[in-house]
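Excluded from the complex is one protein chain; the other protein chains are retained at their positions.
As written, the chains take the letters A, B and C, and residue 1 is the first residue of each chain.
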Amino acid sequence: MLLEHREDAAAEPEALNHASPWLKIRCTPEEVRAEGLNAVLLATPHEVSLELAPKMLAAGVRVIDLSAAYRLPAATFARWYKMPHPSPELLAEAAYGLPEVNRKKIAGAQLIANPGCYPTAANLAIAPLIEAGVVDRSAGLVCDAKSGVTGAGRKASLRTSFAEVAESFSAYAVLEHRHVPEVLMVSGLDEDELSFTAQLIPINRGILETVYFRSRNLHSERDLLAIYAARYADEPFMYVSPSGSIPDLRAVNYTNRCAIGGVFDAKTGRGVVVSAIDNLQKGAAGQAIQNLNLAFSLPETMGLA
Amino acid sequence: MLLEHREDAAAEPEALNHASPWLKIRCTPEEVRAEGLNAVLLATPHEVSLELAPKMLAAGVRVIDLSAAYRLPAATFARWYKMPHPSPELLAEAAYGLPEVNRKKIAGAQLIANPGCYPTAANLAIAPLIEAGVVDRSAGLVCDAKSGVTGAGRKASLRTSFAEVAESFSAYAVLEHRHVPEVLMVSGLDEDELSFTAQLIPINRGILETVYFRSRNLHSERDLLAIYAARYADEPFMYVSPSGSIPDLRAVNYTNRCAIGGVFDAKTGRGVVVSAIDNLQKGAAGQAIQNLNLAFSLPETMGLA
Amino acid sequence: MLLEHREDAAAEPEALNHASPWLKIRCTPEEVRAEGLNAVLLATPHEVSLELAPKMLAAGVRVIDLSAAYRLPAATFARWYKMPHPSPELLAEAAYGLPEVNRKKIAGAQLIANPGCYPTAANLAIAPLIEAGVVDRSAGLVCDAKSGVTGAGRKASLRTSFAEVAESFSAYAVLEHRHVPEVLMVSGLDEDELSFTAQLIPINRGILETVYFRSRNLHSERDLLAIYAARYADEPFMYVSPSGSIPDLRAVNYTNRCAIGGVFDAKTGRGVVVSAIDNLQKGAAGQAIQNLNLAFSLPETMGLA
Partner (left out) sequence: MLLEHREDAAAEPEALNHASPWLKIRCTPEEVRAEGLNAVLLATPHEVSLELAPKMLAAGVRVIDLSAAYRLPAATFARWYKMPHPSPELLAEAAYGLPEVNRKKIAGAQLIANPGCYPTAANLAIAPLIEAGVVDRSAGLVCDAKSGVTGAGRKASLRTSFAEVAESFSAYAVLEHRHVPEVLMVSGLDEDELSFTAQLIPINRGILETVYFRSRNLHSERDLLAIYAARYADEPFMYVSPSGSIPDLRAVNYTNRCAIGGVFDAKTGRGVVVSAIDNLQKGAAGQAIQNLNLAFSLPETMGLA
C-alpha cells in the first residue's frame, strides 16, 4: 500500500484520481492495523515521514520511506534540513536502501530509507572506484548530474512550467545540493573531495551523471571496466557497457536498471564514468519495490522485470 | 555572400530552397571576382574549405571560414583530422576568430578561422581563469559540455533522428572531441590538464558548459566573478551573471551573447563556472558576422543587436 | 510602454525582473500623463483592461488592448465572459485590430482591440473563402486548432507544467473555446456552421490551424490558392504557399508572418486550408506593434521586419 500525502489533494482530487484511480493512497496507522498490512511505502515529504513512520512502526508494519527523513546521521540531517532530527534512535535502526551496497542490512530491516535519485546514480558509479582504491582523491572528483523534470515532483510551479523548461537547459544546484551528503556517506569521500552540480534536462524521465576522476594506479580502460564488471557480476539491475559504448537514458528509462560505462586515458590518468538510471524507477519507486522484495525475502526482481 | 557546399544538394534541392530561398548560396572564385565581392563566408566542411579558401584569397576577397581548416597549427590539425595540412603557409596568416581574445589580429586579417562552438563557450569561461593565475592546474580542469542538436549540422542520420534524440540524453564524445585542441591552444592548458565530454541535449539550439576547477589562491566567489567582470567590462556580447545567478540557455538563445556565471566555495577551494551560448549565433554564424564587422572596421555589433 | 499586470508580481519580482529587466512595466494613468506618452499597450487580463482602458483614454493616450475586453459586441461578451460589459459605449469606438481585415478603422482608432491568437490564424484563413463565396456553408466548416504552450500565459499551474505537457498531446477546448465568437464575428459564419477544437502541442511557440470545408463552385486547387494570392497581394505579413506546399510552424515562428497553404480535391469538392502563425508575434505582441504602427501612420512593418 502506497501512502502519498499531498497538501493539494483536497484542492484537486480529480487530478489525483485521474492519475492513479486504482491506488488506495491514504491510510492512517489505524487503517494499517485494521487491514493487517505488512508494509507501508511512504511517498511523503520528509516532515510527514518523520511524523508517520514511528506510528507505522509502532503499528507493527515495516516502513519503506522514500523521503530523506531517515537517510542521514542526525547531525548531517540537521545541517541540511535545518531542523533537529526528532527520532535519532530510529536512525541507527534504519537501513539505507541501496541494495547493491547495503543488501544484508536491508534484508532484516523494519525501516528502510530509500535513497535519493541523484545519490543512487552517483554512488553506483563512485563507490566501486573508492573501494578499489584507484582514485587520486587529492585531485577531487567531479559529478556533473542531469535530471529529467519529474525529479522535481508533481506540483504547480513556475520553475517546472513547460514554458520555462522546454527548449532550455539550466543548472539549478551548483556545489550544494541536498543529495550530496548521501553520496559522501556511501562513498566515504570527504566534502572537499567532491564537486557536484545538478542540472535540468527538458525531458520527463531519467538521470545521467558524468563522473570525472584522476588516477595514478589504474593502468587501462579495460581495468576500469573490470572493476565494475567484478563488483556487479551478480547484480540483477546493473548493466556495465562494453568498452567504447556509453549508456544513454534510452537504455534505462522505464526499467529499474542502472547502466554504467567508462573511458580512461592511461597516458594522462584521466577517467570518466557515466551512470544512467530512470529517476522514477531505480531512482525512486522501482528501488522501493526492490527493497520491499528484499525485506520480505522475495525474489529481488519480482514485479520489476 | 554565404557559400554553402552540400554533397546532397543535388539530391534534394527543394529542401535547400525551402530552408533559405533568399540566399545565393553557391559561387565560385570566378563569380566572386566578377561580382566584385569583398568577403566570402565559407560554411563548408574543412575539406572543401581547404580547397576553396586559397582560391578565394587569390581572387582578392577576405575569407571567414567556419570550418576547422585554419584554426590549428599544422601538426595539431594533422593529428586530429588525419591528413596533412595542404597549405601550412596560410596558417600563420589566419587569425583565430574569437574577438574577445584575439580582436587585434582579426581586424587586419585576410583569412579568419571562425572558432568551433564548444571552444567558444569553453575558452570564454576558462581563459580568464588561466590568465588570472587562480587555477590549481595540478588538479586539472573539467569541462562538461552539452549541446543542442543543430550543433551536429543538417544531414540525414540515424544519430540525429528525432526518435533517437528526443526524450533521451547521451554523451557522444568522452575525453576526445575534435574541439579539445582549440581549447588547449587558446587557454594554454596542457592536454593532461583538461577533461572534456560532449553531450547531446534533446533541443535544437544552445550550448551550456560546466567548468570545474580548484584554486588555492582565490579567496571568494566575489573575487571569482570580479575576474570576469574586469576581463569583459568592454565586451558588447559578454554577460556576467551576478552572484547567486547561473545563466541558462534561455538567456542566450537567438542572441550573439555569451553568458557566464560562477560559484566558489572558499572553504574547500572548489569552483564551478557555467558558460552559455547559442551554438548557431555566438557559436557559428553570429560570431562570423562579428568577425566580418571587425575585419572591415564596422561597428562590432552591426546586424547582431 | 507595455503595461503588464500580474497578481503574482509581488510574490516573485525576481522572476519578473529576470524575464525582462529592461521594461518599465507598471504605470498608472497619472504616470502616463506625467510622462507625456502617446500610447499604452495593455497586456492585462480582461478584467483589468476593462478598468484601466477608460482611464488611459481619458488621460489622452491611445490604447492597444491585448485582452478580450473590447473585441466583441456587448451581448456576445456578456455570454462568454459571464459578466455585463461595463463600458458598452467604448465598444462602438474600438477597432478590432486585425489589419488585413480592418486596416482603415484601425488607422484612426483611439482604442484598438488586439485579436486573440486563435482567431487571427482562423480568420486569415476563413474570411477570404467566405468573401469569395466558395464555401458550402450547409456542410459546415471545421477548424482544428493546435497551439504551443505559451498561448496559455505565464503562470504556475499543473495543466501547463512540463511533466503534464511534454511527450503528450491533448484537446482542451472542444467546440466551445472563448475565441470562437471572434471567428464568427469576422468571418460572418453562424454558430452552427463552425466546429472548433483547441489542442495543446508540446512546444513553446506557434499556432497551426487546419480548416476543412466543402465547395460546389470552386473548380481547382489553383483557384483556391488564387483567392488568397489576390486577397493578400499587398499584405506585408501574409505568405501564401505554392501548390503542393503546406506551411509549418518553422516558417512563421519568431516572425510576424501568417503563412497559408491549401489543398483542394475538385472531384469531390473537399478543401483543406492550413494557417500558421507565431502566437506570441502575429498572435499577440507583433500584431500589437503592427497596430501601433497603423495607429500612428508609421510604416506598418516598422520594428517587425
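Going forward, contacts are C-beta pairs under 8 Å (C-beta built on N, C-alpha and C of every residue); 3 or more make two chains touch, one makes a residue touch a chain.
Not measured: the values here are computed from a predicted model.
Participant: Of the residues C:A34, C:A58, C:A75 or C:V174, I need the one that contacts the missing chain.
Facilitator: Among C:A34, C:A58, C:A75 or C:V174, only C:V174 touches the chain that is not shown.
Participant: Would you indicate which residue among C:I203, C:I227 or C:I260 is in contact with the undisplayed chain?
Facilitator: Of these options, the touching residue for the absent chain is C:I203.
Participant: Among B:N204, B:S220, B:S243 or B:T301, choose the residue that contacts the chain missing from this document, as touch is defined above.
Facilitator: B:N204
Participant: Residues of chain C in contact with the chain that isn't shown?
Facilitator: Given the touch definition above, chain C has residues 138-140, 142, 144, 146, 164, 166-172, 174-175, 191-192, 195, 197, 199, 201-206, 208, 210, 212, 214, 246, 248-250, 253, 263, 265, 267-270, 272, 274 touching the missing chain.
Participant: Name, in rising order, the residues on chain B that touch the hidden chain in the full complex.
Facilitator: Given the touch definition above, chain B has residues 12, 15, 149-150, 154-158, 160-167, 202-204 touching the missing chain.
We take it that only the chains that are shown with their structure count from here on.
Participant: As a multiple of 5 degrees, what angle does the CA superposition of chain A onto its copy chain B give?
Facilitator: Rotation angle, to the nearest 5: 180 degrees.
Participant: If you average the CA atoms of chain A and of chain C, how far apart do the two points sit, in angstrom?
Facilitator: 47
Participant: Approximately how many whole Å separate the CA-defined centres of chain A and chain B?
Facilitator: Computed from C-alpha means, the inter-chain centre distance equals 37 Å.
Participant: Can you work out the whole-Å distance between the CA centroids of chain B and chain C?
Facilitator: Their C-alpha centroids are separated by 39 Å.
Participant: Could you list which residues of chain A touch at least two other chains?
Facilitator: Residue numbers touching two or more other chains: 164, 166-167, 202-204.
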